[in-house]
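Before any comments, here is the structure.
One chain of protein is taken out of this complex; the other chains stay put.
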Amino acid sequence: MAQRTVPQPLNLRERYSSFVSASSGGPITAVLLVAFFGAWALVAATGGDFMTIDNIRSMLIRSVALGIVAIGQTLVILAGSLDLSVAYLVSVTAVLSSVIMDGDPSRIAVGVVVVLAVGALVGLVNGLVITKLRVNAFIATLGMALILKGLLTASFDNFSGAVPEEYQVLGYGRIGPFPWAVLLLAALGGVVWYMLNRTRYGHHLFAVGGDFDTARLSGVRADWVIIRAHIFCSLTAVMTGLFIVSRLRAGAPWVGPDGAYDLQSIAAVVLGGTALAGGRGGVGGTIAGVFLLAILDNIFNQLGVNTFLKDVLRGVVLIAAIAIYAVQRKRAGR
Amino acid sequence: MSDQTPRAEPLLELRGISKSFFGVQVLREVDLDLHSGEVHAVVGENGAGKSTLMKIVAGAYRPGEGETSIDGEAVAFHSVREAQQRGIGIIFQEFTLLPERTVAQNIFLGREPSQGLRVDRRAMENKTRELLSSLGVEGLSPRAVVGTLSVAQQQIVEIAKALSLDPRILVMDEPTAALSPHEVDSLFDRVRILQQRGIGVLYISHRLKEVFSIADRITVLKDGRRVDTVASSDVTTGDLVRMMVGRELDHYFPDRAAPGAMGDVKLRVTNGGAGMLHEVNLEVRAGEIVGLAGLQGSGRTELARSLFGAVPFERGTVEVDGSLTKVRSPRDAMSLHMGFLTEDRKSEGLVLPHSVRNNALLALRALRPSRRRAVNSAGPVSVADLSKRVDVRAASLEQEVRYLSGGNQQKVVLAKWLATRPDVLIFDEPTRGIDVGAKAGIHELMRELANRGVAVLMISSELPEVIGMSDRIVVMRGGTVAGELPAGSSEQDILLLAATDAEQEAS
Partner (left out) sequence: MNATPTAPERSVSDEPAVKGSSATRALKTLKGTAPVFVLLIILIALIAQRTPVFLEPPVFLAFLLQAAPLVLLACGQLFVIVSGEFDLSVGSLMTVTVVAAARLIDGDPAKTYPVFVLLFGVGLLVGLINGFVTTRLRVPSFITTLGMLLILDGAVNFWTGGAPRGSLPDNFRVFGRAAIEDFPVLGRLPYAVIVLVVLGAVAIYILHFTDFGRRMMSTGGNPVASELSGVNVARVKTTAFVLSALFAVAAGILYGGFTNVSARVGEGFELQAISAVVLGGALLGGGRGSMGGAMAGALSLVALFRLLNLYGYPQEIRDAIQGLIIIAAVALAALRSRAAR
């Protein structure tokens, strides 16, 4: 008994809900708002300055560095993989670009191109080792981190080179009240959002993260989807490195690990609702997660929390975020 | 059934196909042909070569020898994609769907309609709707997330996905394994629609009764050879079975227990409730086999899992061997001498990379020695004896179970539980995906266990099995017991109780 159904035009509600759910993190945005106002109240109560232009701007700047690399990490995690080499890649970028530029504005372009190439290569190697050699992503990228660390610390042990003043525009320049960097982050976020939700690559990325074999059997070149995600992630790490070095004026080997870009980017992604297993989540949530971490950082600073304790608390936040999402899913019965 | 007469030239023809893996001959000179608009079933025991043959058709394997031709023209596929491009679609037993993605996204995975980089979602959804309605399906939204659909609906998506490639040949591997009888009928309606469109269907199944109702011709494989190809109207089940196993089975099922031969109530749940289950009342006596029937989603597996403590009851009481008790975990259940053979042996019953020996001892080793029954006057457990008793065919006890056939794997699972000498044994789909010979063996074992005093609860979706094996039939519906039927009841009686509303009558 065949019945023909006439294709119905999408009504407004369906379109809206598909738009919202396609991006990400409903819950995390709510948490972010709560945290924002909560922080405001807390800091005001202890006599600090939260809701000032300077403070907001400083939180935004802090968010940019982590945010850029967290966007890259989002892609990789969505694909069902992981990248723990980003912190040292940030360091390598900072030092290398600084050394190449060496204060000479005519060498900015060369510096940028070289580090982007290095980043692409690192991403390619990560991707190949994971897909072709079948090495666990955590081990592969951890191994790469060690290799980068070894090569870097064997060659440099302090600030090296220098960044020309013209270049520092990236880190310090503004349009009106908005720092260049924040616009860069927003633009990147927009581009990646579009890529994830509106292009074939994005569809394939979700599929590969959801079930690698199914995607492959459906004709998706799953290996290359993962490799491309890793290349992209490494490129974002390079971008973060370029941004950091523009603010620090010279690069040093500890820049990456000091900022804990590996763990913090994963934390931001997870906080934002992207599943560690892959196949589910999005960019919007990650950015919300990044802001949340920046707010937390800001609170810690304002309240004068000990640096070491900050690390401890960061670890706890990461674990708590994952645990909460896991418990939530269990309750939902999935 | 299709009333199309076979055309002069077959749609698909296989001639002299042979294949071996690592020196083991799996197929020997098999011939097969398929006509447009025909449903051609392929039956045979596990190891007979059906799966391999189908994978060759689908392009996943290349034949060692022999030729394949489509419309008379010779073809040779190097990949599944090539076969797909030539119009061959295959639907595997295990679904290949992404639960987090929508129906439309799943169907068009890898072939999303696009303009440049941008995916044309509207086109994708419209095409999805067309596909679904061409299958006679209403009410399934292309935007539904696949993970929220029922098994039968997911299968529709699988079929739609295969159809979206516009195949002329469709291979279906055990499509009804997870479906209720009602859903099987719907599936067959859809297959007939496909037939009318001229698509040729190759259909693998262990369920001989179903094969008769859908297939035009049947090919029997045995030990890699084609025994015969017959029109389905020309043979009986007995004939087929004889061709498949080479001997006539005198009883298809072992004799049931004599009435009054049952012992005490070993397991009783009163007013049990958990999740979707509510007001469940059930009892199983020593020496009896209680068959638990019901439609997909009626709560049978949920009941089993609650009885075994995997998802403990929240309401009601449980009595084991006469005493009130709480079963809060599988360990609790095991210390009360219960055992549970799960529905999915590969993911829930076995540690695939481990040996037969390790798997057989898995449950026993989980118990503390003081709680084991193995160490008594009969001495420590001998895996060799256990394996012989259940008739496991494996190269050795050290062989990894992932290399065993489905039937042998199930026997290892059974051995695992027998090692704990249970008083109550729950079977969930004990013979799903298992060939006739192994099936009979497992049925014999079940009856033997019951005769020795074990209380057996058997969940099954194969009605002949429920009717043939059960001393008493309990029917579930909507999370509770709908009713009880005596041994030997008819399929209609069972279906009547199992179905929800007046619409689904089986007259």
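We just call them A and B in the order they show up, numbering each chain from 1.
Everything below uses one rule, namely that a residue touches a chain if its C-beta (ideal position, glycine included) is under 8 Å from a C-beta of that chain, and two chains touch if they have at least 3 such contacts.
These numbers were taken from a predicted model, which means no experiment stands behind them.
Only one residue from A:Val64, A:Val95 or A:Met144 touches the chain missing from this view: A:Met144. The chain omitted from view is touched by exactly one of A:Ala162, A:Met195, A:Leu276 or A:Leu296, namely A:Leu276.
Interface residues of chain B with the unshown chain, by the touch rule above, are 308, 310, 329-331, 333-334, 340, 342, 347-354, 357-358, 361-367, 369-370, 374-375, 377-384, 398, 416.
Residues 129, 133-136, 138-140, 142-151, 153-154, 263, 266, 276, 306, 308-312, 314-316, 318-319, 322-323, 326-327, 330 of chain A touch the missing chain (whole complex, contact as defined above).
Note that in this section only the chains that are shown with their structure count from here on.
Separation between the centroids of chain A and chain B, computed from CA atoms only, is 45 Å.
Across the complex, chain A is touched by residues 80-81, 84, 96-101, 105, 109-112, 114, 117-119, 122, 125-126, 129-130, 132-134, 136, 138, 143, 147, 189, 193 of chain B. Residue ranges of chain A in contact with chain B, taken from their complex: 1-5, 7, 10, 14, 18, 198-204, 206-207, 210-211, 213-215, 217-220, 279-280, 334.
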